[in-house]
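Mind looking over this structure? Questions follow.
Of the protein chains in this complex, one is absent; all others appear in place.
Read from first to last, the chains carry the letters A, B and C; within each, the first residue is number 1.
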Amino acid sequence: MNMLGNILSYQHFPIYAIMALFLGSFLIAAFGEKRSVRNILALLSVTAALGFILALMKPVVFHGEIISYWMGAREPAGGYAIGIALEVDALSFFFALLVAVAVFVSGVYSIQYMNRDDNEKEYYTLYLLLCGGVMGMVLSGDLFNMFIMVEILTFAAVALTAFRNTVRGAVEAAFKYLVVGCMGSTCILVGTAILYAQTHTLNLAQLAQLAPGDVNTATRLAFALLFVGFGTKAFIVPFHPLAADAHGAAPASVSVIISGVLTKSGIYGIIRICYFLFQSMGLGAMQFLLVFIGSLSMFVCVTMALAQHDFKRLLAFHSISQIGYVLTAVGLCTALGVSAGLYHAINHTLFKGLLFLAAGAVLHETGTTDLNKLGGLAKKMPHTTALFMVGAFSISGVPPFNGFASKWMIYQASYQKAVESGNIGFLLVTIIALITSVLTLASFVKVSHSVFFGQLPPELANVKEVSWGMRSAMGIFALLCIITGLFPNLVTAYLTEPAAAAVFNVKNYIEAMGFDGSAAVQLEAGGFQHAGVWDPVSWLLVLCIALLAITIVAVAGKYGNVSRCRAPAVENKYQLFYGGEEQEFSQLGGEDLFWGFKHNWRGYFKFMHRLHSGVVNDYALWAVVDLALVTLFSLIVL
Amino acid sequence: MDFPFMKEAISQLFSKSSCAMYPAVPSQAAPGYRGRIEYHPELCISCGMCERVCSGNAITRSVENLEDGRDKITLTFNLGSCTFCATCADFCTKHAIEFTGDYHMVATKEEDLLVSGSFIKAAPKKKAPAAAKTEGCQTPAGKESGVKPRDDGKPVNDPARCVYCTLCAKKCPAQALTVDRAAKTWTLDEDKCVSCGTCAQVCPKNCIIM
Amino acid sequence: MFKRLIAERTGKSPWLFHINAGSCNGCDIELVSVLTPRYDAERLGFKLAGSPRHADIVVVTGPVTKQSLPRVLRAISQVPEPRCIVTMGSCPQSGNVFRGSYSIAGPLSKYVPVDVDVAGCAPKPEAIIDGLTLAAKILKEKRGRMN
Partner (left out) sequence: MTIVIDALQYLGYVLIFPGFLFCFLAGMLLCGIDRKLVAKMQKRVGPPILQPFYDFFKLCGKETIIPAAAERNTFMLSPLVGLAALVVIQLFIPVFGFTAFSGIGDIIVILYLLLVPALAMILGGAASGSPYAGVGLSREMVTIISCELPLVLVLLAVAKTVGGAIGTGLCFSLSQIAEYQEVNGSLITKISMLPAAAAMLLLIPGETGSHPFDAAEAETEICEGLLAEYSGAPLGVFKLSHAVKMLSLTSLFVALFLGGLGTGILALDAVLLFLLCALITAASISFVHAFTARLKIEQIFKYYWTVVSLLAAVSLALAWYGL
């Protein structure tokens, strides 16, 4: 009985969550020949992972406990950590929760989404491997272990990118991802090795204790390597073209994981090294580095997205743009900023997951994601459309959806930082963030017009709504989008603020593992006060009352003597007005939208077009140049 | 940037508008405006010239044979088909057609746009049927000509039908014809005549025979 | 109350949709001159609408050529009820000088009931204002019949 109690103690839950996914992967590889077995195993493992992570909420968030777990009970000996450790503070828990939710929903979606593909067994094996890798990375308390998990997730992601190898460009995308991803992994490995040589430990907490006290050229180099390595995983500029190619080729359910979770693990890595290992976020130059790269990603990728005409590529660029928001906000190094950034991370996982699933649904039913070939699907797929619109409104920050709440906090955080530090650069960040938001709206207007509204191309006349399983997976995301949008206070109180507090409390993190945290640099987090007010529930109430009032007036005034076509043949009266001509299929292509804007920026777009050559050598070169620049920056400025 | 009308916009804000407040303030058409047609049947001689020259086919003429042997002739001007070119009025030798300055030509029914008038005309005296029709004789059906064409190909007038509208004289390229309306005479200068046949073509009454 | 408001205001804001069915442009220019400061039909509530869906009064100019006939009919059918059709100038009423041409399908009244004819070639702006006010009156009657 005691033994059972011991096994069921929440101390073990982090490793259970990781193992549930890996075990599921291996079991499917071994016994997954039958579809039903495979599905049950996959569902079981994702549900178990979600359950274990949710069960951790009470100790970690409510009680503020930091779970330290030594594998095989190999506690540190002689002041040095030898064993492999898991350490779950509120930050790790926060990311683990994101992973678990996204993995669960995407898993549910996969079951019906993948039913037309061959090799489902391999798919699930790789899928769960990828999920397990991400989960392991965010829960790990050991730098080398993080590297291992990064390798696992990278290779699983590469394999899944090439999974639909009949799709044009899939293998090429996987190859690009493999090359640049391996460069990133190598960077992490070399950085880890350098740090190990300097401090003789790999445990994160102990590194956090030792590394900042001993800053020399080697650790600076290690920092640059780690930063670029995790940057590759987050696909921040200049690694964004990989994401576009990978998402374009990978199945939608995998895109959800890559975009919603894998990029977050990169952000997680960056937070860990910047805030914990080197504790250098107090430096203005460090904040500049993060905010600069974040703003650059945010802006460059949103303009790149505007130029896309493939649904999934467009979403891919947006996901980097949103990651830019997260990185910028985290780089502000204020309690509000970190909280806002993490809030945006949740939202991004939710709405981008939803959007990718919607794109997958469209692909599943129509067989294409080319914006120029789609249109008018709202009449055929009403539920998918409604769910997509929730996601589109969320990502564009339309109140009262969740994107608005987090962006609102990011604007305030950056502007407050600008006012407090007197640095006009942060002001520019606020403006870029606001402009990026409206450009995001523009590109989702483009998607909604080119895919869901507008006219139905004749060849899509037989499209049907997707199955309930896929719809319900999207529904979960949509519901979460609305909930996190309507109750920002709950989200900040129970998820982001504990995580932000963990970020600013490195001492606790070190001491929880039994090391001496007295030397840790304590950043002044400071409380925060909102400079404005945003109360979505009341807002929604007011909107509902207004809408109700208007509707009542409209109904009382007989809102329209509505007449619509009932016969299958379309009479003249119900045809669209084409200057008098007979109605024919005519849809403004996705590329042609927003001409006035693109025309004024044609120089910029031409430059971007030349830059994104699609050649893997170029991208590898970018990675090297980026590494060189960050190294120079960290050697000279930091 | 240059805004040429900025000053005007402000100054006009405080000046009187240049509107002709039409329905409230009635307005007169400019002199010479060709509006609604007025037809004076008492002046008409039913030459048919107007009908012939009308480009819009707006003029129709109907003849009703009355019991007393006279004809009731009705001319109808369809304003809905009229181009208001006034050619009919120009050609009307009796000035029976007049273009007024009335421009209120709005109707809900097509009949409201018709201007018509009728008069009664004594029927021409019926002569004995002509002996024979020769080749090239362009007599209309039902009306026999008592005049025979000349052998030399020059025109001959049928006084029974001629209304002396002078059109043939006007149209004659060689000025070989002289028509006197008052005296009701039609004379041909045979030396000048070139036998072109224009007079026969233009004659609204088809009374010139060649 | 609402119904009465609607019924009474219908005649006060007639929006025009102008169809050129092969016109020589004479009438079209006169129609534009009605909207200029000199005549300013906007003071009576007239306004040119861009789409037939917004219009109350359809103004047709031109002799309705064979090419334009289906387009004219389609555009007219796309105007929501109550609607009023005004033929402007002599051409759509009769074909005018083009009557009998191989390419003319008119007059318009063969195909749709025409409410108001404005004669003239081209009509004087005052006559157009007359015709349009008459059409607005008819419009109000039609609206009254709809209930």
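A few notes on this one:
Note that a contact is a pair of C-beta atoms (placed from the backbone, for glycine too) under 8 Å apart; a residue touches a chain by one contact, two chains touch by 3 or more.
This one's a predicted model, so the numbers in the text were calculated from it and none came from an experiment.
By the touch rule given at the top, the unshown chain touches A, B, C in the complete complex. Checked against the full complex, the one of A:Gly184, A:Gly376 or A:Gly391 touching the unshown chain is A:Gly376.
Considering the whole complex, the residue from B:Cys19, B:Val63, B:Ala174 or B:Val194 that touches the absent chain is B:Cys19.
In the complete complex, the residue from A:Leu427, A:Leu479 or A:Ala620 that touches the missing chain is A:Leu427.
For the options B:Ile10, B:Val63, B:Ile120 or B:Val194, the residue in contact with the chain missing from this view is B:Ile10.
Touching residues on chain A toward the chain that is not drawn are 376, 378-379, 382, 385, 389, 397-399, 404, 408, 411-412, 415-416, 419-420, 424, 427, 430-431, 434-435, 438-439, 441-442, 445-446, 448-449, 453-456, 529-535, 538-539, 542-543, 545-547, 549-551, 553-554, 557-565, 570, 573-579, 583, 586-588, 592-597, 599-600. In the full complex, chain B touches the omitted chain through residues 3-6, 8-10, 12-13, 15, 17-19, 21.
In the full complex, chain C contacts the hidden chain through residues 2, 5-10, 12-15, 37, 40, 42-45, 48-51, 53-54, 56, 78, 80-82, 143, 146.
Methods note: only the chains that are shown with their structure count from here on.
Chain-to-chain contact here is organised linearly: an open path runs through the chains from one end to the other. Most remote chain with respect to chain B, judged by CA-atom centres, is A. Remark: chain B and chain C have CA centroids separated by 32 Å (rounded to whole angstrom). Averaged C-alpha coordinates give centres for chain A and chain B that are 87 Å from one another.
Once the centre of each chain is set as its mean CA position, chain A and chain C turn out to be 58 Å apart.
Multi-chain contact residues of chain A (touching two or more other chains) are absent. Listing the residues of chain A that touch chain C in their complex gives 556-557, 561, 571-573, 575, 577, 579-582. Within the complex, the chain B residues that touch chain C are 17-23, 27, 29, 33, 35, 55-58, 78-84, 103-108, 110, 112-113.
Those residues of chain C lying in contact with chain B across their complex are 37-40, 43-44, 90, 93-97, 99-100, 109, 115-121, 123-127, 129-131, 133-134, 138.
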